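For this view, one protein chain was removed and the others were kept in their places.
Coming up: subunit A.
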């Protein structure tokens, strides 16, 4: 077992820490135990207002898709010719220009109920995020609708390999159909975090760090306070090696 892998015991431990913090923050996570077994998982239900695009996302050449209909953020840095590298600039400004392109495709905005489960995967030695979504009338979302509700930040990657990203599978403990965020890349994006933590002899909650990466993909917000509680800014060392 390599040092950046998560065993089940550690998974449980990380989950308990999250539960404690969740209670303080009233974030709504609970621990569910499967009857007759030692296995359990974290669960949370949340209402989420989603703008579901019926058409697929535009090419993200110069647009910044913003999930909030009432705010728009223009990212038009390429208009400043940033692609030609700035020569000896020590410091530069990332400026917004008013002529920025904002592509808003607010087709329908509706409130959906999402249910998120965090389970442990023995095959991948990592946490896995299962979720399902319903309209308020109780209709479950289709896979396509779920793909269309993914955060724009990740939508381009999702489009390139949708089946590798979010698929529908049977929940290993409940036996019901759920959507699952594929865990095969978990080690890749966890490695930098764990490596840094090890270098600095600083504890990191594997599940929390993992959740901060995967949660936003499917609309699960992980409040900043989870991380400020663990690592007060004052304790940050600025003498880290380059």
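Rule of thumb we're sticking to: a contact is a pair of C-beta atoms (placed from the backbone, for glycine too) under 8 Å apart; a residue touches a chain by one contact, two chains touch by 3 or more; residues count from 1.
As a working rule, contacts and distances are computed from a predicted model.
Within the choices "MICOS complex subunit MIC60", "THIF-type NAD/FAD binding fold domain-containing protein", "glutathione transferase" or "Ubiquitin-like protein ATG12", the name that UniProt assigns to the complex's undisplayed chain is "Ubiquitin-like protein ATG12". Seen from subunit A, the chain kept out of the figure touches residues 60, 64, 67-68, 73, 75, 77-78, 80, 82-83, 85-86, 89-97, 151-154, 156-161, 163-165, 181-182, 184-185, 188-189, 191-193, 196-197, 200, 202, 204, 208-209, 212-213, 215-217, 221-222, 224, 226-228, 230-231, 233, 236, 238-242.
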